[in-house]
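One structure coming up, written as structure tokens, with questions to follow.
Apart from one protein chain that is not included, each protein chain of the complex appears where it belongs.
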Amino acid sequence: MSRAATWLAWLLALAALPALMPNPYVQYVVNSALILAFATIGLNIIFGYAGQHAFGFPVFFGVGAYASALLSIDAALPVGLAIPAGALVAGGISALIGFPSFRLRGIYFGVATIAFSYVIYIIAQNWVDLTHGPMGIPLVPPLHLLPDRAAFGVSRDVQTRLIVVSTIAIVIFMLDRILRSPIGRAWLAIRENENLASSLGIAPLRYQMAAFVTGAVISGLGGGFYAHYVGFVSPTELGFHYIGVVFIMLIAGGTSTLAGPLIGSVVFGVLPELLRVAEMARNLLLGVILLLCIVAMPEGLAGIWKRLQAARARHGRGSLDAPIPVVTHVEEKIAQIAPSLSTSGSLEIRDLTKQFDGLTALQDVSFSIQTGEVVGLIGPNGAGKTTLFNVITGVLPPTSGSVFYCGREIGGNTPHAIAALGITRTYQITSVFPELTAAENVMVATHLWSCHNPFAALVRSKRFRTAEAAVGRTAEMALALVGLQASRHIPAGVLSYGDQRRLEVAVALATGARFILLDEPAAGLNAGETEELCGLIRRLRSAGFTVVVIEHDMRMVMRLCDRIIVINYGRKIFDGSPKEAAVHPEVVDAYLGAGTSNA
Amino acid sequence: MLELAFQQVVNGLLVGAIYALMALGLMVILGILRIINMAQGELYMLGGYFCYFASVTLGVGYVPAIILAMIATAGVGVLMERLAVRPLLRRPFYMVFLSTFAVSMILENAAELIWGPDPQNIPSPFSSSPIIIGPIFLTSQKLFIFAVALVTIVSFAAFLRWTRVGMAIRALARDRDAALLMGINADRIQSITFGIGAALSGAAGALLGAMFNVYPTMGQLPLLKGFALVVMGGMGSVSGVFVAGLMLGVAEGLTAGFLSIGYVDLVAFATMLVVLLIRPQGLSKWGKSGV
Partner (left out) sequence: MKVFTPLRMKLAIVACSVLLGGSLANAVETVKLGIGLSMTGPLAFLSQQYLQGMKAAVEVVNKAGGVGGGRMLELVVRDHKGVPSEAVAVTKRLIEEDKATIVDIDLPSTVAIAAEAVTKESKVPQIAGFTFAPAAVQQGNTFFFRACTTSDLIGDALAQSIVADKNNKTIAMLAPNDDYGRSAIKSLSEAIARAGGPKVVYADYYERTQSDFSAVLLKMKSLNPDSLFIDVRWPASLTVLKQMVEVGLKKPLFSSVNFYNAKLAEQAGLLLEGAQMSVAWAPVFTDPASVEFVKAYEAMFKQTPDDSASLGWTTTMVAAQALKAAGPGFDSEALRKALSNVNYKSPQGPVKFDAKGDASVAAHVLRFKDGGYQLVR
């Protein structure tokens, strides 16, 4: 059964089931759980997919509730308009909160979101003129699908559920489309490895904010439904009780899945009411159940479902994959793997200095690299080579001096802006997106030239589909080039070290950059693999790429590079051909040692 | 006006020391073990209830009750670590966030079932008559609590700095794998650290409970303020948290005095947000920025 059909069947069941029990209490409980699913889905976007631990996030559910209630009462907006308007208000407030919060790293970000959510709660409690304070807002107008007279006896509970389930279906449908587009891939990339994502041209703040605001709008939408269903809004909806409940629903349901939030909301929305039989010990039982869920079911309920499916697939018809497309002679088509971001340009470094709190990593370094060269950057450990790469790619700003690419000053730019100009790099310590498959890793790298317009993604426009097809082809070609096609569905974190190194190259090529910086690409490779690597670099040169390589394998450097730049203690001590380098006294002294003329 | 401000400041310092003590327990676990313990507030609450149990039901004296409370709370902390934290060691850190959240629900409900939901009073041997120094009104109880908090904080800092166990804890905080390689029994040290963190917050609960009262939900707000303090003070810095605590107490006192009580709780968070945005590594020189 196709995915869409499965979804449709489940949603219909969800909508219809409680109708079998026309008890308004049961209807109320199920409807409340479904409404809360909006908050869970919203949280999943920022927490599960984008990987940002915004612990205070569920507050936007309450914000949407308040906004919608106040708009419908004080501004006399019809309920059908108040609810989406309230969602937009929640989105707006989230933008105000998100912007400063994202400046913070790690746990501070999460704590800041908790702080902001508490601030909102206190404002609701005390700004009585606006929010009615602790008295709350009673008599919130109800949501009707049909006017009472024409309702044909369809109770408001059923009407609400139909509206809610339909809206959830639409939201999930749209979310699915966004997730299977460069935007969704960008979110996952930021979650997995923000620095790598940035160097591939994904602006972290933009996508974090997008996830934050989108999640807030969805949560706020749910809040609006809630306000007009329960008929009463009070500061409790903004309190920590709800924050905890929504997190329980998400994590026990399964993060980063479409179904997880829905499953979690239904189960953990209904469960507390079922536990009313033990009225006084309800929270205790809920806590115990939650604890057991966490310890025993890390992927949540949706994870169990996925495992069942995977098991069925294994025992069933075998692989569900389409056959692997055959890619031939890709070595000759390197330049076609990805469209070029810019014509390969020349890089000029002028008097570059980089200081860290008293340590001078680079001192007045100057050199230039022409299009089509393969340049080796060598020197002892700690000489400043990786720092130089970091400055060029925007990871670090220069303390003084300039970096020009294609004649434009790029020193101090952000990594993603520099990536957009056509410069890409690999890292000294292998850097991949661990939970994404090899193919997905490469697809992320196509971000800069793919179609990341959300509207195009939603409607699957022609432009979008063409771009996605190109992305798919690029992934196949890049993986074929480095010999990883067979591993396309394997999570990158599971790949062997050598395979990860190859993946990094594939990723670099998929960006469309023509200026490639490789940081110790041969580290940890055996002789055969190193030979392969050299072959690849030579082919890159023939295809018109410019390559700069940091390496310690002298044999490789001498044979491969057109030119060698030697850095020692942050200073450039040599710039010339490999032959000259081998006999240059300072170079020999600092790095090579005698006896390298045999290299 | 100036007199009022001065009095508020002195008052704030006293309250702040207690905040610091509470936050210290949180800091031990969060700053050193990098574990977000959502049940820390409940450990604080249990400290208060164990003190109540010891002094009212068992009839022990005021100070022994506090010590007993600390030990009992430490025990709960160790148990918690074993059941809800250690099994999740290799999982993403938000799993521990959630499991400790589950524990907090369990502990709060358990306290409700055992002692009832109404606030209870712990009899205190101090009189209410004020000690008047110039225009400033103090009480002997507040001074006692301030002294105890100060002594505890200093002892803990010394313990961390100069004892072998303290060094092991700090090593574990820096790099778990390296600490293991050095022969440090990481599991045991983690248990001990959890126990100490629990005991510190439990002490705060016992001291505060004696001054005011204990009730099952009393740990919710101190948890949040504790977070704010740990963040402001710089994770892993005892002196930073202490200074942040004092500053918070003073800021709250001035807000209550010159604005409105309703916004007092806002102060902790507003201040923290301001500090984070201006100086992300916290107030302490030795604080680390980010995790």
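Per-chain residue numbering starts at 1, and chain names A and B are given in the order in which the chains are listed.
FYI, a residue touches a chain if its C-beta (ideal position, glycine included) is under 8 Å from a C-beta of that chain, and two chains touch if they have at least 3 such contacts.
Bear in mind that the values here come from a model prediction, so they are computed numbers and not experimental data.
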Touch criterion as defined above, residue of A:Gly80, A:Gly106, A:Gly231 or A:Gly303 at the omitted chain: A:Gly231
Chain not shown: contacting residue from A:Ser94, A:Asn126, A:Gln485 or A:Asn568: A:Asn126
Residue touching the undisplayed chain, where the options are A:Tyr25, A:Phe99 or A:Tyr497: A:Tyr25
Touching residue (missing chain; options A:Leu130, A:Met280 or A:Val583): A:Met280
Residue numbers in chain B that touch the chain omitted from display: 1, 3-4, 7-8, 11-12, 15, 112, 116-121, 128-130, 132, 137, 139, 208, 211-213, 216-218, 220-221, 252-253, 255-258, 260-262, 264-265
Residue numbers in chain A that touch the chain omitted from display: 23-26, 28-29, 32, 125-126, 128, 133-136, 138-139, 156, 226, 230-232, 234, 236-237, 241, 273, 276, 279-280
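Heads up, the rule we're going with is that only the chains that are shown with their structure count from here on.
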Chain A contact footprint on chain B (complex, rising order): 30, 34, 36, 83-84, 87-88, 91, 94-95, 97-99, 101-106, 108-110, 112-113, 220, 224, 227-228, 231, 235, 260, 262-263, 265-266, 269-270, 272-273, 276-277, 280, 289-291
In the complex, chain A residues that touch chain B: 47, 53, 55, 100, 103-108, 110-112, 114-116, 118-119, 122, 125-126, 240, 244, 247-248, 251, 280-284, 286-288, 290-291, 294-295, 298
